[in-house]
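What follows is a set of notes on a single structure, which appears directly below.
One protein chain is absent from this view; the other protein chains keep their places.
All chains are identified by letter, namely A, B and C, in their written order; residue positions are counted from 1 within each chain.
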Amino acid sequence: MTNDAPLALHVPEPAVRPGGLPDFTNVRISTAGAVARPDVDADPESIRDLAYSIIRVLDRDGEAVGPWAGFLSDEELLEGLRHMMTLRAFDARMQMAQRQGKTSFYMQHMGEEAVSCAFRKALLPGDMNFPTYRQAGLLIVAGYPLVEMMCQIYSNEQDPLKGRQLPVLYSSKEHGFFSISGNLATQYIQAVGWAMASAIKNDTKIAIGWIGDGSTAESDFHAALVFASTYKAPVVLNIVNNQWAISTFQGIARGGSGTFAARGLGFGIPALRVDGNDYLAVYAVARWAVERARRNFGPTLIEHVTYRVGAHSSSDDPSAYRPRTESDTWPLGDPVIRLKNHLIVRGVWSEDRHKQAEAEVLDTVITAQKEAERHGTLHSGGKPSVRDMFEGVFAEMPPHLRRQRQQAGV
Amino acid sequence: MTNDAPLALHVPEPAVRPGGLPDFTNVRISTAGAVARPDVDADPESIRDLAYSIIRVLDRDGEAVGPWAGFLSDEELLEGLRHMMTLRAFDARMQMAQRQGKTSFYMQHMGEEAVSCAFRKALLPGDMNFPTYRQAGLLIVAGYPLVEMMCQIYSNEQDPLKGRQLPVLYSSKEHGFFSISGNLATQYIQAVGWAMASAIKNDTKIAIGWIGDGSTAESDFHAALVFASTYKAPVVLNIVNNQWAISTFQGIARGGSGTFAARGLGFGIPALRVDGNDYLAVYAVARWAVERARRNFGPTLIEHVTYRVGAHSSSDDPSAYRPRTESDTWPLGDPVIRLKNHLIVRGVWSEDRHKQAEAEVLDTVITAQKEAERHGTLHSGGKPSVRDMFEGVFAEMPPHLRRQRQQAGV
Amino acid sequence: MPRKTMIDAIRDAMDVMMGRDDTVVVFGEDVGYFGGVFRATQGLQAKYGKSRCFDTPISELGIVGAAVGMAAYGLRPCVEIQFADYIYPAYDQIVSEAARLRYRSNGQFTCPLVVRMPTGGGIFGGQTHSQSPEALFTHVSGLKTVVPSNPSDAKGLLIAAIEDPDPVIFLEPKRLYNGPFDGHHERPVTPWSKHELGEVPDGHYTVPLGKAAIRRQGAAVTVLAYGTMVYVAEAAAAETRVDAEIIDLRTLLPLDLEAIVASVRKTGRCMIVHEATLTSGFGAELSALVQEACFYHLEAPITRVAGWDTPYPHAQEWDYFPGPARVGRALLETIEP
Partner (left out) sequence: MPRKTMIDAIRDAMDVMMGRDDTVVVFGEDVGYFGGVFRATQGLQAKYGKSRCFDTPISELGIVGAAVGMAAYGLRPCVEIQFADYIYPAYDQIVSEAARLRYRSNGQFTCPLVVRMPTGGGIFGGQTHSQSPEALFTHVSGLKTVVPSNPSDAKGLLIAAIEDPDPVIFLEPKRLYNGPFDGHHERPVTPWSKHELGEVPDGHYTVPLGKAAIRRQGAAVTVLAYGTMVYVAEAAAAETRVDAEIIDLRTLLPLDLEAIVASVRKTGRCMIVHEATLTSGFGAELSALVQEACFYHLEAPITRVAGWDTPYPHAQEWDYFPGPARVGRALLETIEP
């Protein structure tokens, strides 16, 4: 024990950096269909291997296989494909609008579309998501109008949030979408609190928390797991592991544990890992966890394994910290292409119909964009009023704010 | 999935409340000697069962058995016994002093003496503990003078902390004892930072974090595990599970997980549970974890399973929330008696010598107390100066504080 | 009318509201079975069940964060932080979340949340059981901050806070729990049962947020105080025989500036007292506001008496605490600078 060899600090590093060849050989990927599907009331200890494997449904040939397959009809899958295509087209247009100076900031979902789009399908009206900035699919699937999303992004006169929020920090209670916070992770424990409230009121609604891989390091993540574990809150806690947190690879937040899902094991919370680029797998796992929560068996932690193909945000350029071609070699492929191929294999879709759908979707998005821009963009056209800046701090404006509004001359 | 049965909130409850019969039948206790002792560089996954069992050395007959036995000589054990007896006598006297109004507040260790006393023996000079308020054994074993401890408790003119700190919130850098914070858990991540610093400087010293069962719910606990896991910091992270957090039983902080040690598993940190009332077991486990840290294999999480026999503090009366006799039925017994019996079984100790030692120890403590009281107690005799109140906020007193000190007329 | 201690009045407020409105829930560390370390929630779990009043893990972040989620759902959580000194782990949830939720969601989600916490020193609690962090809340847009000074107000203000549609920080001067402590620590405190403000009406009533109370009419100087300092100021005025007008602010934000300005314009002088450290304390804001509104009426500098800019020490507690002697000296200086 009197070992005098000097200590040294260990700082984890990604396998490759710019200039190197992308390498994901260290990413262990389960075969599609290989992971068992336990009962929703299974003892967490008995299913701890689910925190280390990856639940996958679509195999290389585009077939849906194994116990997690078979929960969605062809019509539902076709609709799901369109949701993801819509989100992708929306992203492309808004990213461009940002470059054109029509707004200050944008964040896209490229590569992660399946996660929010498939998950949302497992929910019921009244359930509440506590999303991060990378789950706009929840809104699209819920039927929130694209025009309203864009008005928020443009901070224009029709912005439902009156210009107060950064672009993409949407809020729509009606669509089960909690107001996004610019502060990472804070909403995770709030989701647990919301779920506890539903249980306190003997309601039937559940809450869904969302967090990024990097953000699991924040304190709110711990608070959420502690409270969810103690009160068996009816909540599904999602971790979207897209491999990166701005420039920081997931190993910095994950540290010595094999997976993020493993974090749940220390709390007796069932933890599942799922192929986040597999629409069918995400849906099946969501459905399992949602049923668990709804039947009062308590929380579930889900790690969605995916990859952030685009930049972190419109302010970021990933080529400074990872090989440019890294996304091409990501072993779980592209969620849109994989679902498309599956539907083609099933004989209900074709390359041609896909092209046509792409055109239709783009058309829809562009139409919405034109409509939104009629109400203004950040620096031109209709704007939310300066008065709006002073409203809504409190339900009723207190005297000091009234004085300040007067000083501002509005 | 459209289950409409209402949800309900689950609120964990201890097995019994005042009026009921104490019942620890749900506490699963391993047989002494039954738990294997892995190599210190074992893969955390391969030893995950250590987070669910309890490492024990002393069996019912007072024999030391199994692979964790045999690390301490009779002399060392006799010294250990005296340390624990000293701590117990010290507690009794100071508790009484508080009742007599000689100080404002006191916190005792009754039942938990083995944890800090045995652990401290596994450390080297220069190692740094980041203790809570219930590890004064660390100081006693390190040879910190009882008189100085008492002067701190009395906030008298010889108080090394100049009357600034609440009683028992000691600090002695020289004795490897970091300044105790009145804020729970904050020091846990600091221990990790200190250990990282040692690694950064290629030093050989390690840090030791301490936290209570209840306090593991705090955010700093999570930050500590994240950072320790990521940077493989040379730190031992102790959780002292004494079953209670003031009036709150450990199930509220633990929630759905079987043990507190299990928290480490989600971070890939080896996690061990030890019988905290077994001096030999605590020492053996401490030695294992300390060696791991020292050899740069990284952090270890240890749950010390023990029982808070006394009140939380001098402000608390546990009969309001747990059966009065609960401590008598605690299945792991009393650490002093168990070590005493072991030494008797080994033929190096006897009831008589024990009685005599008790008298000696009491004498030492009383002598120290008299000496300390010569320097004053909280409300009478020598006091730290009012000037001391203004010193040490900064290394150099800035003008505004100088003005304030003048205003105070000191 | 029944006389109650301040703790009893606070418990009464929660009891009344839990009885009237089943969206009111109460939780915190040791708050459930045991009823809180100051016993403010004693009996509420037995009366309203474990789903309405319960113990939490020791995570101030978790307590407030979960409460924000519950409030967004539609409940009215009234949570306890064991000591104000332990609010910092929850500070992000308060500042970034509770305070801004209505604003950033344009009213879709709101946060009718009350965070109760014992504040102030005088119980030999040292650095971590004595703090008065009110200024850390008054700087945050979207929060209301309340500091009651007696049982009658405490109940009415707490009911108003629970009914308020926005987050309210409710700071309870723990030294006042048993009686109107005036800083004379060498004397036993008069119990509330002997004080008229110990008279607490039964049932539901409110004391509106944002209205100050004049505790002593006077012509020579206006004293702005809240919490324990109201009684210290009263004692200082009595002992110095200065004809002070003592205003108990009760709510710091929104502030009853009207009452303050009216008084200062009348007296021409102003002294501000609080227990929190001086620099950037709430007294600074009060001084700035008074100066802005009453510049031409002021006959002498506005003075501030506050805790020193040091951590709250254990042994030197009464040297730190701005007691009647120190306040009295400042009062005389404000009269004759």
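Just so we're on the same page, a residue touches a chain if its C-beta (ideal position, glycine included) is under 8 Å from a C-beta of that chain, and two chains touch if they have at least 3 such contacts.
Just so it is clear, the model here is predicted, and its values are computed rather than measured.
Hidden chain, full complex: it touches shown chains A, B, C. The residue from B:Ala97, B:Ala223, B:Val282 or B:Val365 that touches the chain not shown here is B:Ala223.
Of the listed residues A:Asp59, A:Asp91, A:Asp159 or A:Glu373, the one in contact with the hidden chain in the full complex is A:Asp159.
Among A:Ala42, A:Ile246 or A:Val348, only A:Ile246 touches the chain left out of the display. Although one chain is not drawn, the whole complex shows that of C:Asn150, C:Thr303 or C:Gln316 it is C:Thr303 that touches it.
One chain is missing from the display, and on subunit A it is touched by residues 8-9, 11, 13, 17, 104-105, 155, 159, 162-167, 169, 181-185, 214-215, 217-219, 245-248, 252-253, 255, 315, 320-321, 378, 383-384, 386, 388-390, 393, 400-401, 404, 408, 410.
Hidden from this view is one chain, which touches subunit B at 128, 130, 160-162, 164-165, 169, 171-173, 178-179, 181, 183, 186-187, 189-201, 207, 219-220, 222-224, 226-227, 230, 392-395, 398-400. On the side of subunit C, touch with the chain left out of the figure occurs at residues 85, 88-89, 91-92, 95-96, 99-100, 103-104, 127-128, 135-136, 138-139, 141-142, 253, 276-277, 279-285, 287-288, 291-292, 295, 298, 300-304, 309-311, 337.
The rule is simple: only the chains that are shown with their structure count from here on.
Centres computed as Cα averages put subunit A at a distance of 41 Å from subunit C.
For the pair subunit B and subunit C, the distance between C-alpha centroids works out to 36 Å. In subunit A, the residues that reach two or more other chains under the touch definition are 196, 198-200, 219, 222-223, 226, 230. Taken residue by residue, subunit C touches two or more other chains at 51, 56-57, 59, 61-62, 89, whereas all remaining positions touch fewer.
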